[in-house]
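Only one structure is covered here, and it is reproduced in the block below.
Shown here: the complex without one of its protein chains, the others still in place.
Chain lettering (A and B) follows the sequence in which the chains are written, and residue indices restart at 1 in each chain.
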Amino acid sequence: MDISAFVLFWAAIFTSNILLTNFLGMCSYLSVSREVESSFGLGIAVMFVLTVTAALNWLVYNYVLVPFNIVYLQFIVFIIVIAAFVQFLELVIERYVPALYYTLGIFLPLITVNCAIFGVSLFMVIRDYSFLQSIAFGAGSGLGWLLAILMLAAIRRKLKEKLVPTGLQGVGISLIITGIMALAFVGFSGIVQIQ
Amino acid sequence: MKETPQELRVRKRMLPGAITLNGFIGKDKRSLNTIIAADEQELEALGFSPEDIADRMQYFTDASFSTFDGFIVIDGIYKVETEVVRGKLPCPYAHGGLYRKAVTKITNTEKNISLSWTSLNIHLIKDHHFFEGKGSMYRLEPSILVKALY
Partner (left out) sequence: MIFVILKDIAILSAISTILALVMVLAQRWLSNYGTCKIDINGKRDVSVIGGSSLLSSLSEKQIFLPSACGGRGSCAACKCKVLSGGGPVLPTERPLLSKEELSAGNIRLACQVKVKSDISIEIPSSIFNIRRYHATIAEIIDYTYDIKGITFKFDDGEKIDFLAGQYVQLETEPYPEMKQRVVRAYSISSKPEINDALQLIIRYVPDGICTTWVHKYLKVGDKVSLTGPYGDFYLRETDADIIFVAGGSGKAPIKSILEHLQIVGTTRKMTYFFGARTVRDLYLTDEFKALEDVFPDFKYEPVLSQPDPNDNWSGKTGFVMPYFKETIRDPKNTEAYLCGSPGMINAVTKALMENGLAKEKIYYDSFG
(Lines give C-alpha, C1' and ligand atoms only; values in the text may rest on other atoms or scores of the structure.)
Protein backbone atom coordinates (compact mmCIF):
# COMPACT_ATOMS: atom_id res chain seq x y z
CA MET A 1 0.00 0.00 0.00
CA ASP A 2 1.49 3.25 -1.04
CA ILE A 3 0.39 5.53 1.75
CA SER A 4 2.58 7.44 4.16
CA ALA A 5 2.74 6.22 7.74
CA PHE A 6 1.66 9.62 8.96
CA VAL A 7 -1.54 9.64 6.88
CA LEU A 8 -2.19 6.06 7.88
CA PHE A 9 -2.01 7.05 11.53
CA TRP A 10 -4.75 9.63 11.16
CA ALA A 11 -6.82 7.43 8.90
CA ALA A 12 -6.74 4.68 11.51
CA ILE A 13 -8.22 7.07 14.06
CA PHE A 14 -11.00 8.61 12.00
CA THR A 15 -11.90 7.10 8.69
CA SER A 16 -11.06 3.52 9.53
CA ASN A 17 -11.66 3.50 13.29
CA ILE A 18 -11.15 -0.04 14.47
CA LEU A 19 -14.22 0.13 16.65
CA LEU A 20 -16.64 2.49 14.96
CA THR A 21 -15.92 1.52 11.38
CA ASN A 22 -14.84 -2.10 11.73
CA PHE A 23 -16.80 -2.92 14.91
CA LEU A 24 -13.95 -4.80 16.52
CA GLY A 25 -13.19 -4.75 20.27
CA MET A 26 -16.75 -4.33 21.53
CA CYS A 27 -16.88 -6.46 24.70
CA SER A 28 -14.57 -4.60 27.04
CA TYR A 29 -15.65 -1.38 25.35
CA LEU A 30 -19.27 -1.94 26.43
CA SER A 31 -18.43 -3.11 29.95
CA VAL A 32 -15.74 -0.68 31.01
CA SER A 33 -17.36 2.43 29.53
CA ARG A 34 -19.44 2.76 32.70
CA GLU A 35 -16.67 4.74 34.37
CA VAL A 36 -14.57 7.40 32.69
CA GLU A 37 -11.38 6.84 34.71
CA SER A 38 -11.16 3.10 34.05
CA SER A 39 -12.08 3.71 30.40
CA PHE A 40 -9.12 6.02 30.06
CA GLY A 41 -6.78 3.55 31.76
CA LEU A 42 -7.98 0.66 29.63
CA GLY A 43 -7.80 2.75 26.46
CA ILE A 44 -4.19 3.67 27.12
CA ALA A 45 -3.34 0.02 27.82
CA VAL A 46 -5.05 -1.11 24.59
CA MET A 47 -3.26 1.58 22.61
CA PHE A 48 0.08 0.49 23.98
CA VAL A 49 -0.63 -3.17 23.33
CA LEU A 50 -1.83 -2.46 19.80
CA THR A 51 1.27 -0.50 18.85
CA VAL A 52 3.74 -2.99 20.25
CA THR A 53 1.97 -6.14 19.05
CA ALA A 54 1.58 -4.69 15.54
CA ALA A 55 5.35 -4.22 15.48
CA LEU A 56 6.10 -7.59 17.09
CA ASN A 57 3.75 -9.47 14.81
CA TRP A 58 5.19 -7.74 11.75
CA LEU A 59 8.67 -8.91 12.78
CA VAL A 60 7.46 -12.44 13.51
CA TYR A 61 5.56 -12.58 10.22
CA ASN A 62 8.36 -11.35 8.03
CA TYR A 63 11.32 -13.02 9.73
CA VAL A 64 9.83 -16.28 10.99
CA LEU A 65 6.56 -17.15 9.27
CA VAL A 66 7.46 -16.21 5.71
CA PRO A 67 11.02 -17.63 5.59
CA PHE A 68 9.87 -20.90 7.17
CA ASN A 69 6.79 -21.07 5.02
CA ILE A 70 4.28 -21.33 7.83
CA VAL A 71 2.19 -18.35 6.93
CA TYR A 72 -0.98 -20.44 7.36
CA LEU A 73 -0.19 -20.64 11.09
CA GLN A 74 -0.32 -16.88 11.46
CA PHE A 75 -3.59 -17.00 13.43
CA ILE A 76 -2.11 -19.19 16.15
CA VAL A 77 1.25 -17.48 16.25
CA PHE A 78 -0.19 -13.97 16.43
CA ILE A 79 -2.41 -14.93 19.35
CA ILE A 80 0.51 -16.52 21.19
CA VAL A 81 2.60 -13.39 20.73
CA ILE A 82 -0.27 -11.15 21.87
CA ALA A 83 -0.95 -13.31 24.92
CA ALA A 84 2.71 -13.35 25.95
CA PHE A 85 3.03 -9.62 25.54
CA VAL A 86 -0.13 -8.82 27.50
CA GLN A 87 1.01 -11.10 30.31
CA PHE A 88 4.36 -9.34 30.35
CA LEU A 89 2.62 -5.96 30.40
CA GLU A 90 0.51 -7.09 33.34
CA LEU A 91 3.63 -7.93 35.33
CA VAL A 92 5.18 -4.58 34.50
CA ILE A 93 2.02 -2.66 35.44
CA GLU A 94 1.68 -4.57 38.69
CA ARG A 95 5.19 -3.63 39.65
CA TYR A 96 5.42 -0.05 38.52
CA VAL A 97 1.86 1.31 38.42
CA PRO A 98 -0.06 -0.71 41.03
CA ALA A 99 -2.89 1.86 41.02
CA LEU A 100 -3.71 1.07 37.39
CA TYR A 101 -3.40 -2.65 38.02
CA TYR A 102 -5.96 -2.41 40.78
CA THR A 103 -8.39 -0.33 38.71
CA LEU A 104 -8.34 -2.53 35.61
CA GLY A 105 -8.52 -5.86 37.39
CA ILE A 106 -9.73 -8.64 35.10
CA PHE A 107 -9.87 -6.39 32.05
CA LEU A 108 -6.10 -6.35 31.67
CA PRO A 109 -5.71 -10.01 30.72
CA LEU A 110 -8.94 -9.69 28.74
CA ILE A 111 -7.11 -7.41 26.33
CA THR A 112 -5.56 -10.60 24.97
CA VAL A 113 -8.84 -11.74 23.45
CA ASN A 114 -9.90 -8.30 22.37
CA CYS A 115 -10.57 -8.79 18.67
CA ALA A 116 -9.31 -5.33 17.88
CA ILE A 117 -5.77 -6.38 18.75
CA PHE A 118 -5.89 -9.49 16.61
CA GLY A 119 -7.75 -7.62 13.88
CA VAL A 120 -5.02 -5.00 13.53
CA SER A 121 -2.36 -7.67 13.10
CA LEU A 122 -4.44 -9.41 10.42
CA PHE A 123 -5.16 -6.15 8.58
CA MET A 124 -1.46 -5.44 8.60
CA VAL A 125 -0.84 -8.76 6.85
CA ILE A 126 -3.71 -8.44 4.35
CA ARG A 127 -2.80 -4.91 3.35
CA ASP A 128 0.91 -5.75 3.33
CA TYR A 129 2.13 -2.82 5.40
CA SER A 130 5.77 -2.00 5.97
CA PHE A 131 7.23 -1.94 9.49
CA LEU A 132 6.75 1.79 9.89
CA GLN A 133 3.25 1.62 8.46
CA SER A 134 2.36 -1.19 10.88
CA ILE A 135 3.46 0.85 13.88
CA ALA A 136 1.55 3.87 12.66
CA PHE A 137 -1.53 1.77 11.99
CA GLY A 138 -1.31 0.10 15.41
CA ALA A 139 -0.88 3.39 17.24
CA GLY A 140 -3.64 5.04 15.27
CA SER A 141 -6.06 2.19 15.82
CA GLY A 142 -5.27 2.28 19.53
CA LEU A 143 -5.89 5.98 19.70
CA GLY A 144 -9.11 5.49 17.76
CA TRP A 145 -10.27 2.82 20.23
CA LEU A 146 -9.37 5.05 23.16
CA LEU A 147 -11.32 7.89 21.59
CA ALA A 148 -14.37 5.71 21.03
CA ILE A 149 -14.47 4.32 24.58
CA LEU A 150 -13.95 7.75 26.11
CA MET A 151 -16.80 9.17 24.07
CA LEU A 152 -19.16 6.40 25.08
CA ALA A 153 -18.13 6.71 28.75
CA ALA A 154 -18.74 10.45 28.65
CA ILE A 155 -22.15 10.00 27.05
CA ARG A 156 -23.19 7.26 29.48
CA ARG A 157 -22.21 9.39 32.42
CA LYS A 158 -24.71 12.01 31.31
CA LEU A 159 -27.34 9.54 30.27
CA LYS A 160 -30.36 9.37 32.54
CA GLU A 161 -30.74 5.62 32.39
CA LYS A 162 -34.14 5.72 34.02
CA LEU A 163 -35.60 7.47 30.98
CA VAL A 164 -34.55 4.59 28.75
CA PRO A 165 -37.17 1.83 28.26
CA THR A 166 -36.34 -1.13 30.51
CA GLY A 167 -35.61 -3.53 27.66
CA LEU A 168 -33.00 -1.23 26.19
CA GLN A 169 -31.20 -0.28 29.39
CA GLY A 170 -27.52 -1.13 29.60
CA VAL A 171 -26.23 -2.92 26.48
CA GLY A 172 -29.13 -1.98 24.23
CA ILE A 173 -28.81 1.77 24.51
CA SER A 174 -24.99 1.58 24.41
CA LEU A 175 -25.09 -0.23 21.09
CA ILE A 176 -27.57 2.27 19.69
CA ILE A 177 -25.33 5.13 20.81
CA THR A 178 -22.31 3.39 19.28
CA GLY A 179 -24.23 3.01 16.02
CA ILE A 180 -25.05 6.70 15.96
CA MET A 181 -21.39 7.56 16.66
CA ALA A 182 -20.37 5.24 13.81
CA LEU A 183 -22.79 7.03 11.51
CA ALA A 184 -21.14 10.31 12.46
CA PHE A 185 -17.73 8.85 11.71
CA VAL A 186 -18.88 7.84 8.25
CA GLY A 187 -18.74 11.55 7.56
CA PHE A 188 -14.92 11.33 7.71
CA SER A 189 -14.72 8.63 5.08
CA GLY A 190 -14.25 10.94 2.16
CA ILE A 191 -10.91 12.21 3.47
CA VAL A 192 -8.83 9.13 2.74
CA GLN A 193 -9.69 5.55 1.93
CA ILE A 194 -7.53 2.79 3.30
CA GLN A 195 -9.99 -0.05 3.17
CA MET B 1 -23.58 -7.26 30.32
CA LYS B 2 -20.81 -7.66 32.79
CA GLU B 3 -20.74 -5.26 35.68
CA THR B 4 -17.55 -3.22 35.83
CA PRO B 5 -14.76 -4.53 38.07
CA GLN B 6 -15.63 -1.85 40.62
CA GLU B 7 -19.28 -2.91 40.81
CA LEU B 8 -18.40 -6.57 41.11
CA ARG B 9 -16.06 -5.78 44.00
CA VAL B 10 -18.78 -3.75 45.76
CA ARG B 11 -21.37 -6.46 45.32
CA LYS B 12 -18.94 -9.06 46.67
CA ARG B 13 -18.55 -6.95 49.78
CA MET B 14 -22.30 -6.84 50.19
CA LEU B 15 -22.72 -10.59 50.34
CA PRO B 16 -23.41 -12.30 53.69
CA GLY B 17 -20.21 -12.89 55.57
CA ALA B 18 -18.12 -10.19 53.91
CA ILE B 19 -18.78 -7.25 56.20
CA THR B 20 -21.84 -8.30 58.19
CA LEU B 21 -23.29 -11.72 58.90
CA ASN B 22 -26.38 -11.26 56.75
CA GLY B 23 -25.00 -8.93 54.12
CA PHE B 24 -26.77 -6.10 52.37
CA ILE B 25 -28.16 -7.80 49.29
CA GLY B 26 -30.52 -10.38 50.76
CA LYS B 27 -32.12 -12.50 48.02
CA ASP B 28 -32.06 -9.77 45.39
CA LYS B 29 -30.65 -11.00 42.09
CA ARG B 30 -30.76 -7.63 40.33
CA SER B 31 -27.60 -5.63 39.70
CA LEU B 32 -26.80 -2.83 42.13
CA ASN B 33 -27.63 -0.16 39.60
CA THR B 34 -31.05 -1.65 39.00
CA ILE B 35 -31.85 -1.82 42.71
CA ILE B 36 -30.77 1.76 43.27
CA ALA B 37 -32.60 3.05 40.19
CA ALA B 38 -35.84 1.32 41.20
CA ASP B 39 -35.72 2.74 44.73
CA GLU B 40 -34.85 6.21 43.46
CA GLN B 41 -37.89 6.11 41.18
CA GLU B 42 -40.17 4.99 43.99
CA LEU B 43 -38.89 7.76 46.24
CA GLU B 44 -39.25 10.41 43.56
CA ALA B 45 -42.85 9.37 43.05
CA LEU B 46 -43.44 9.97 46.76
CA GLY B 47 -41.86 13.40 46.56
CA PHE B 48 -38.76 12.88 48.72
CA SER B 49 -35.07 12.71 47.96
CA PRO B 50 -32.78 10.11 49.55
CA GLU B 51 -30.87 12.96 51.21
CA ASP B 52 -34.04 14.21 52.92
CA ILE B 53 -34.80 10.75 54.23
CA ALA B 54 -31.23 10.22 55.43
CA ASP B 55 -31.24 13.56 57.26
CA ARG B 56 -34.52 12.70 58.95
CA MET B 57 -33.12 9.32 60.04
CA GLN B 58 -29.99 11.02 61.36
CA TYR B 59 -32.17 13.44 63.32
CA PHE B 60 -33.87 10.57 65.12
CA THR B 61 -30.61 8.74 65.74
CA ASP B 62 -28.91 11.85 67.16
CA ALA B 63 -31.87 12.64 69.38
CA SER B 64 -31.86 9.19 70.94
CA PHE B 65 -28.08 8.82 71.10
CA SER B 66 -27.10 9.98 74.54
CA THR B 67 -29.94 8.48 76.48
CA PHE B 68 -27.96 5.78 78.29
CA ASP B 69 -29.82 2.64 77.57
CA GLY B 70 -33.38 3.82 77.15
CA PHE B 71 -35.79 5.32 74.67
CA ILE B 72 -37.20 8.78 74.15
CA VAL B 73 -40.43 9.95 72.63
CA ILE B 74 -40.33 12.70 70.03
CA ASP B 75 -43.32 14.84 69.07
CA GLY B 76 -45.45 12.50 71.14
CA ILE B 77 -45.55 9.98 68.28
CA TYR B 78 -42.07 8.59 67.65
CA LYS B 79 -40.59 6.20 70.18
CA VAL B 80 -36.87 5.98 69.37
CA GLU B 81 -33.94 4.22 70.94
CA THR B 82 -30.39 3.79 69.76
CA GLU B 83 -28.01 1.09 70.88
CA VAL B 84 -24.31 1.13 70.02
CA VAL B 85 -22.01 -1.88 70.10
CA ARG B 86 -18.25 -1.91 69.95
CA GLY B 87 -16.44 -1.72 66.66
CA LYS B 88 -16.81 -0.02 63.33
CA LEU B 89 -17.91 -1.21 59.92
CA PRO B 90 -16.52 -0.12 56.58
CA CYS B 91 -18.86 0.88 53.78
CA PRO B 92 -19.10 -1.83 51.08
CA TYR B 93 -18.26 0.84 48.51
CA ALA B 94 -14.81 0.85 50.13
CA HIS B 95 -14.18 4.52 49.84
CA GLY B 96 -12.82 4.62 53.35
CA GLY B 97 -14.63 5.90 56.36
CA LEU B 98 -15.84 3.68 59.15
CA TYR B 99 -19.32 3.73 60.58
CA ARG B 100 -20.16 2.93 64.14
CA LYS B 101 -22.45 0.05 64.83
CA ALA B 102 -25.43 2.03 66.07
CA VAL B 103 -28.85 0.44 65.67
CA THR B 104 -31.82 2.78 65.93
CA LYS B 105 -35.25 1.30 66.54
CA ILE B 106 -38.17 3.59 65.89
CA THR B 107 -41.89 3.01 66.43
CA ASN B 108 -44.44 5.35 64.95
CA THR B 109 -47.14 4.85 67.57
CA GLU B 110 -49.74 6.67 65.50
CA LYS B 111 -49.42 4.54 62.38
CA ASN B 112 -48.19 1.50 64.26
CA ILE B 113 -45.06 0.92 62.18
CA SER B 114 -41.74 -0.25 63.62
CA LEU B 115 -38.41 -0.10 61.81
CA SER B 116 -34.72 -0.43 62.54
CA TRP B 117 -31.71 0.97 60.81
CA THR B 118 -27.96 1.24 61.36
CA SER B 119 -25.57 4.16 60.93
CA LEU B 120 -24.29 2.47 57.82
CA ASN B 121 -27.84 2.47 56.40
CA ILE B 122 -28.02 6.24 56.79
CA HIS B 123 -24.75 6.64 54.92
CA LEU B 124 -25.74 4.15 52.19
CA ILE B 125 -29.01 5.99 51.64
CA LYS B 126 -27.56 9.48 51.72
CA ASP B 127 -24.42 8.97 49.65
CA HIS B 128 -25.20 5.91 47.55
CA HIS B 129 -29.03 5.97 47.38
CA PHE B 130 -28.93 2.33 48.41
CA PHE B 131 -31.72 0.93 50.59
CA GLU B 132 -30.33 -2.64 50.62
CA GLY B 133 -31.55 -5.52 48.49
CA LYS B 134 -34.94 -7.15 48.92
CA GLY B 135 -34.87 -9.82 51.59
CA SER B 136 -31.94 -8.29 53.44
CA MET B 137 -32.18 -7.88 57.22
CA TYR B 138 -32.08 -4.09 57.21
CA ARG B 139 -33.88 -3.55 53.90
CA LEU B 140 -35.85 -0.34 54.10
CA GLU B 141 -38.73 -0.03 51.64
CA PRO B 142 -38.82 3.62 50.63
CA SER B 143 -42.61 3.79 50.85
CA ILE B 144 -42.75 2.34 54.36
CA LEU B 145 -39.84 4.51 55.46
CA VAL B 146 -41.63 7.64 54.32
CA LYS B 147 -44.87 6.56 55.99
CA ALA B 148 -43.10 5.88 59.28
CA LEU B 149 -40.91 8.94 59.48
CA TYR B 150 -43.32 11.68 58.49
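The criterion applied here is as follows: contacts are C-beta pairs under 8 Å (C-beta built on N, C-alpha and C of every residue); 3 or more make two chains touch, one makes a residue touch a chain.
Remember, predicted model here, so these are calculated numbers, not experimental data.
Novice: Of the listed residues A:A84, A:I126 or A:L183, which contacts the missing chain in the full complex?
Specialist: A:A84
Novice: Would you mind spotting which of B:A37, B:A54, B:V80 or B:A102 touches the chain that isn't drawn?
Specialist: Only one listed residue reaches the unshown chain, and that is B:A102.
Novice: Where does chain B touch the missing chain, residue by residue?
Specialist: So the residues of chain B touching the missing chain come out as 16-22, 65-70, 82-88, 90, 94-98, 100-102, 137.
Novice: Go through chain A and note every residue touching the omitted chain.
Specialist: Looking at chain A, the ones touching the missing chain are residues 60, 64, 68-70, 73, 76-77, 80-81, 84, 87-88, 91-92, 94-95, 98-99, 102-103.
Methods note: only the chains that are shown with their structure count from here on.
Novice: Could you pull out which chain A residues touch chain B in their complex?
Specialist: Where chain A meets chain B, its residues are 30-32, 34-35, 38, 103-107, 161-162, 170-171.
Novice: Using the touch rule from the top, collect the residues of chain B that touch chain A in their complex.
Specialist: Against chain A, chain B makes touches at 1-7, 9, 33, 37, 40-41.
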